[in-house]
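Only a single protein chain was left out; the remaining protein chains are all shown in position.
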Amino acid sequence: MELLPNVTMNHYLLVSVILFVIGVAGILFRRNAIIMFMCVELMLNAVNITLVAFSKVWGQSDAQVFVFFIMVVAAAEVAVGLAILMMLYRNMHTTSTDVLDKLKW
Amino acid sequence: MDPILLYKIILCVVVFAVSLGIAAYMTWGERKLAAILQDRVGPNRAGPFGLLQPIADGIKMFMKEEMIPGASNRFLFILAPCFFMLTACMTGVVIPWGGGITIDGVTYPMQITDINIGLLYLLGVVSIGVYGIMIGGWASNNKYSLMGALRASSQMISYEVAMGLALIALVMMTGTLSLGEIARQQDEGLAYVVYQPLGFLIFIICAFAETNRAPFDLPESESELVGGYHTEYSSMKLGFFLFAEYINMFISSAVMATLYFGGYNFPFQHELGLEGNTLSIIQTVVLFAKILIFIFIFMWVRWTLPRFRYDQLMNLGWKVLLPLALANIFFTGIGMYLFGKLG
Amino acid sequence: MEKLVSLIPVFPLVGFLYIIFLGKGLSKNTIGAIGSGAIFLAFITSILVFTTQLHGANPTIVKVIDWITTPKFDIDISFIVDPLSTIYLLFITGVGFLIHVYSIGYMHEDEGFNRFIAYLNLFVFFMLILVLGDSYAMMFVGWEGVGVCSFMLIGFWYKDMANNDAAKKAFIINRIGDLGLILGMCMIFFHTGTLRYDDLFISESAASGLHGWDLHLAAIFLFIGAMGKSAQIPLHTWLPDAMAGPTPVSALIHAATMVTAGIYMVARSSAIFSASDVASDVVMWAGILTAILGATIALTQNDIKKVLAYSTVSQLGLMFTALGMGAYSIAVFHVITHAFFKALLFLGSGSVIHAMGGEQDIRRMGGLKSHLPITHITFLIGTIAISGIPPLAGFFSKDQIIAVAFEENMIMFVLASVVSALTAFYMFRLYFLTFRGSFRGTHEQEHHLHESPKVMTIPLIVLAVLSIFGGFMGFPHAVGHAMHVPHWLDHFLENTVEMEVLDMSVGTESILMILATVIALISMYIAYTKYMKNGELALEDDEITSSTHQTLASKYYIDELYEKIIRRPVDAIAQFARNVVEPKIIDELVKQVSLIPSGLGSVAKAAQNGKLVMYVLAMIAGLIILLSTLI
Partner (left out) sequence: MLTEYAFWFLSFVAIFSALAMIFSKNPVYSVLSLILTFFAIAGHYFLLNAQFLAAVHIIVYAGAIMVLFLYVIMMLNLNRLEEDKKSTWMKFLSVAAGGLLLFVLLAVVKRTDEITITAQAANSDCGLVENLGKVLYNDYLLPFELASILFLGAMVGAVYLSKKELA
């Protein structure tokens, strides 16, 4: 299971897990929608690392295709998400999720 | 030491040095050309024909007082020009500067690295080049600078799309992303500009926009934004910004020459009876001649055409070049379906 | 050629869809042309299909697509082509076409013209499905379809509440009949495992699963269905009310085609009915009672369409009498001739109403002969035909029913003769009061009187010709045998329906024929003396003194009876349900139940506090739980 000399699959999983948890922690600690958004991107990328590593393990391209699609979705998400944030800021003059809770129930 | 590694290091240094040298003398060329177009004399004091002028300018830049605005973000303020310069210099590594050089019976390609995703590398480096401008403009804490930075970022992102799509049509024909391979293909066949005239047109327009040259120099338009993103810069940091722009111009000329005009190849090169290193050296000279022609076009356009308005710029990018590039892909596909793959 | 049959229903369906969905901007003439053109194409196709059956019965099943497929049984959408269905095809599309053409003129000023033509097309479509379907299931589709169309057309002028009531009445009474039909179908299916005619009747094996009281019950249930559709006692009350619809509807649906669906069904099931003597007796008695009831009520009616409606009830009764006596082909014969002259009479009455500006009361008419010459002639032909005066169509079919009755059952013979006499009387009463004498309407109406346009009179003429010569398709057996004129219809149908072979000498039959003619002529003469010579008029409602007359004029108080014994109790139950069950029990229950989700919701609502962090925490908690199963 060595992907590189002295580097195993688990090493990559470890890096990925740490990055993922950092992303989760960012979402929990920060209130700013933009930063939270970036944390989501980080989490997606953490997953991407594992996918690419698995692709290497199995010697197949399919996982990389998945990464490709994740990127597509992320890009689309950012385009729409940032547009929404811009509108929110224009109307509410804030991007803090503590204030943006009008749509509950 | 591994001779290949040694060779690569030497080549790196040479390419870097040549890029800087050419960029330096481009400033001289630009002034001279502007003078000619405006019926002036241009620089003529430092050395014959003012040839020493770039050196004098360099010395002046280093000697000037370095000013950093108090309200700026110091770290980013310094980081920005360095980053911009770095990205400008990084692009040179994938360009094939000539045929192989044979030393001690071993042939070395005149290309720092021929990675198989060379074109994507180019696009990637170009796309991160915008950070230098954005960070610099924002860190200055000056509204003109910020305005220039925002203009630069949206302009570069917009034109990158059309540029990438123009390249896709080319890639469809070449079947490879390696610039070395593309240059070699044009040795065997015609230059790709013959098959991709529209793609080339789109590419050169986008190249103008990506290098922030007139008529797309809105990020730094003096008459509107004082100096754009580098309003607050002085001394060599300003020099870096200006210098990087010339390097960018040089590299994009090289890319255009390589992708569309046969790279280092020239017509009837194999009929001359030249061999080995002689041929390679002539090829390199030919490539530089092509690059100089493009640089001349860059300058010619700058001193001829007025600047676009911002909405015109965006309309051109999204409503003209993007559909044209898409149509180009479509027709290229049809052409390839009808006449088969080239090369 | 038989394959063409699947095209026949398509024409009216396409016509219907086209008019409903694309007919908005088209002119009325175009709509009319599309509507009647569709039927005409169906008629042409029907003739082509009919020719395949001319030389010996040649039943064919044409499968279109699967409908219901189960491991146990399949029902296809497929059509049966045999003499019975093709002869129905002919007069449905033929008479239907004429009535469509007539409608173009009759309904021309109506704002719902498009809707009317579209409904007529849809009706023809369903009628064709009913007749062509190769199983009871398919027939049921058509059966319900024509019911719906009948409902829509009776209530066509829906702005008038009375019309809506009549439509509802027709629909509801038909539902009662349909229930009988469904039960009958269920019984058949339960005992034989199939609803397909060819399994049931042609191969015989399946039908043998049905015997004894099962058979009787199944047949009686089927007959209840027929009662509803064909307006037999006690489900006849809807038909006279259905005259609320436009007159072409009365002609097409409530005289010529839909009401004969019951006859079709019984004739189609002739194997079942002839095997069940009980059911046959029920059919016979119900038929003759209906015939007498209808004929007697018709004597006193003053609405031109009501007279014809009760006449239809009475004629249908006669047909069922024939069916009950096992004379299936003769019943079908009478259906056909009846379709001709009853359609003619209705269309003629429509022409009269059209001329009178909507007036339907014969006491306000009279002397229309000179104003409406074509209508008058054709109406007179229809009257003679229905009265059974030779050599017009009605004589042959009715005479054969009476002849069969003479063979089978003397009571039936007497009663049928009475009906025949009454028929001649009330029809001539109608004729004299309407067309002879002097005009009794208002001056304005007299000024307005005019012959109908050609588009209406031509169908009248065609139908009149058919009424004159239509009878020759079934020339009396014995006399025909002697004169070498074959009974074509019997011959045609002999392999399809059970046959009653009349064993009668030429003499007997001739005497019966003469007797019937004489009875009709006497009735006619009585009517003549009463209404022409003596110039008697029908009594106004408040002048009626005789209790018999009153009873007849009030239709034996049957509607009132139903009102008392059925509607009142049902109303009372409904009131109880509305006032007690609904608010006190059901509403309360629902309210109580609704408290549960709203209570749960108020708990869950707290979780939706709008704080993103809480949501993320919940998500992570779920993730942790999910992942901990992997450890």
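Each chain gets a letter, A, B and C, in the order it is written, and its residues are counted from 1.
Note that in this section a residue touches a chain if its C-beta (ideal position, glycine included) is under 8 Å from a C-beta of that chain, and two chains touch if they have at least 3 such contacts.
All values derive from a computational prediction rather than experimental measurement.
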item: In the full complex, displayed partners of the excluded chain; value: A, B, C
item: Residue of B:7, B:25, B:108 or B:131 in touch with the missing chain, whole complex considered; value: B:131
item: Contact set of chain B toward the excluded chain (per top definition); value: 73, 76, 115-117, 120-121, 123-124, 126-128, 130-131, 134-135, 138, 146, 149-150, 153-154, 157, 160, 177
item: Contact set of chain A toward the excluded chain (per top definition); value: 1, 3-7, 9-15, 17-26, 28-32, 34-35, 37-39, 41-42, 45, 48-49, 52-53, 55-62, 64-65, 67-69, 71-80, 82-87, 89-91, 94-96, 98
item: Interface residues of chain C (partner: the chain not displayed); value: 613, 617, 620-621, 623-624, 627-628, 630-631
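The rule is short, and it goes like this: only the chains that are shown with their structure count from here on.
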item: Centre-to-centre distance between chain C and chain B (centres being mean Cα positions), rounded to whole Å; value: 89
item: Centroid distance [mean C-alpha coordinates] between chain B and chain A, Å; value: 33
item: Intercentroid distance (Cα basis), chain C paired with chain A, Å; value: 72
item: Partner chain C, residues of chain A touching it in the complex; value: 24, 27-28, 36, 97-98, 101-105
item: List of chain C residues in touch with chain A within their complex; value: 605, 608-613, 616-617, 620
